[in-house]
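Of the protein chains in this complex, one is absent; all others appear in place.
Labels run A, B and C following the written order; every chain starts at residue 1.
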């Protein structure tokens, strides 16, 4: 299979189940909503050593937010609901409450699973907190130096999928990297997904496990071009660099759509030679995404 | 005391000791160094509930970095060396190693305290890691999908100060916020300091302790303008909003310089009425910064 | 009439007819399409002394562009077709042809009026130019240092409207300016419109004519708050600053929608007191936009 002359390998991505919450951040301007979103989703690439996987889902117009202000939706993901509750408490409490002019709304008000985040954060008001309402939502209003911080009482979460992925392999580093940037820009428009790694890109795609027992993940040597001489790397001669795009999403459909638009976008960049994907014999998880089926 | 017609209150900021490490991130372009830096310093506002306090110190020219590529210096801060070592391992391993085209260098090679970060991260190479050198520094080279990731064997840290601060109080929210933005932009030029909160600004300045025993910090009600009616807020009538700038630094001198340029910059914005600072009867820490002395 | 507590004055904006062309710029990444778009639309605020009025209409996804690459639509406006043709030639030739990796497509292929822009620019190829096709469009391919520049043979233009506008008046400069930023961000989502002034905002709203015969436009002294003492400024006491948003569009409907979302967005910002608009007894033009009707 080829797109724009780029080979699409007959392979599949392997993902795993994760819990996903959405926080709608509003602020006086889009700029300040985005600053809060960046801080709240930072240090959030992989649950291997980060306290959560997190990213910016999309920018909201003033017509789309509960309070009619500019906004940004972020997704926060953890392996279990207990960890996810902790992530919501600490990331909203430390990165959104503290950010100028923000409010934090429940981005999944209809989800079955709901956490009483606002009801816990409100103690920061030290007795001066009050109830409030906006757009039929129950909020807590905390007095702060610049006015009041509004946070919804509950935040919902759903079963999602982490680790949707594809590899972009090119004739050199800059062609693969440029294509990765184009892919991430395209995926930004797909609701329900994030690309949690730095700038949306993984430079050091890993395999499950390692020769060192204390390591859960290690470099995927078969796709490391500097190991061609040793015969360890099995990449064809003309491929000299690759990047991985990892996608978390609220549903299988969202991830498939992100993979579809991301791969198509990557294939527009000169020097891209092949699209592949990462799978690990089921050691990572049960969610499989076949490239040819998704792009067919 | 007045600057540009703005009252400088006769008060002081109260800070506390913290351990500080510097990581020099280089990449193929300034853009990608910055993307890595943002991810690596995110979720890093306050050690109350964040795993570290972190921020971007400054952008480096190609002449200033060990490998001659564009770069960014970040500071990472924790209450003790053990926590700081963990922060370095996880933030370099998850946010810099994974970022496209980056390398990570020791930003404090002459510090007495050094952590063997590279020597631990190199196991990710799964046996294919090698030693390397650059600019007389000992590095580990890990094969990855896009080439090699270079990370220095050791990263140094020093005793620094957290919690340097000042308050910007204005006639309304937008004047105080604009002044806070101007102050943060000015402080970006002061080497040895970071402003770790979202966009460099704290909207919800806190006091030490709370009426709830389980809370270490709570809203500083005396400076919360919505509590004026209750008589709880002691701000003068004309002040209707405030923001706090919190500064961490590698030395007392660096924080003083940051406070000086930040306060002067804030006082250029129309609608700013007063500069104050946060102190807590010594409950927070021993480092005091008197506004009049610093600006005198 | 009030929105969110902000008075909407019972007045109207006065606009004038203008010719409008759309250029679709594509590039290897959204970043480079945007760089070309900024250069091509710069020095383009008012035809009083600029060679055109120009601005960025919207960012296009990879699915929306003729060549499947990231793109940006820009609008270029002049008082007559002759001037507009010159603007297209010089702005495409100097700012898009010269920009890295770009192509330039006709953004109004169905317009009755078409200019042979590509057919004139192709002489830059110095005999090495060729015909090409993409998405059923006729293109010229010019060999350049980095490959080929593709430009469509024809570019279309329509009768549009310039000078759609509203005033945002606030208690101080920062509140009015922040609201102007929010309004411009909201208008960015309205297809068929641009806000051609710097950052989308006019700081120095003018009236038609002047006491000096050589000047076509001069400051609108009635809304200049520093002239309150002289009795020249007729603003109420509590209004201390204002900004104007000027909107050009391809149709009356597009401008009305931009005014609607822009005004609503501006009214979410604390400190905004009144929305007004600029009109000049018909001296500027025949297109009138009544605020109450648009918002009703």
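Convention: a contact is a pair of C-beta atoms (placed from the backbone, for glycine too) under 8 Å apart; a residue touches a chain by one contact, two chains touch by 3 or more.
From a predicted model like this one, the values you see are computed outputs, not experimental measurements.
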For the chain that does not appear here, which of the shown chains does it touch in the whole complex?
A, B, C
Considering the whole complex, which of C:4, C:90 or C:234 touches the chain not shown?
C:90
Could you tell me which of C:65, C:220 or C:268 touches the chain that is not displayed?
C:220
Check the options C:80, C:131 or C:147 and report the residue that touches the missing chain.
C:147
Out of C:80, C:131 or C:199, which touches the unshown chain?
C:199
Those residues of subunit C that touch the unshown chain are 28, 32, 35-36, 38-46, 48-51, 54, 89-91, 93-102, 123-128, 142-149, 167, 173-174, 176-177, 180, 197-199, 201-206, 210-212, 214-215, 217-221, 223-227, 230, 232, 241-244
Could I get the residues of subunit A that touch the absent chain, sorted low to high?
171-175, 177-178, 269-271
Can you list, in ascending order, the subunit B residues touching the missing chain?
4, 28-31, 61-63, 67-70, 147, 178, 181-182, 185-186, 189, 261, 264-265, 268-270
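By definition in this document, only the chains that are shown with their structure count from here on.
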Does the subunit A and subunit C pair touch with the same residues on each side or with different residues, judged by whether over half of the numbers are shared?
same
Residues of subunit C whose C-beta touches two or more other chains
178, 269-270
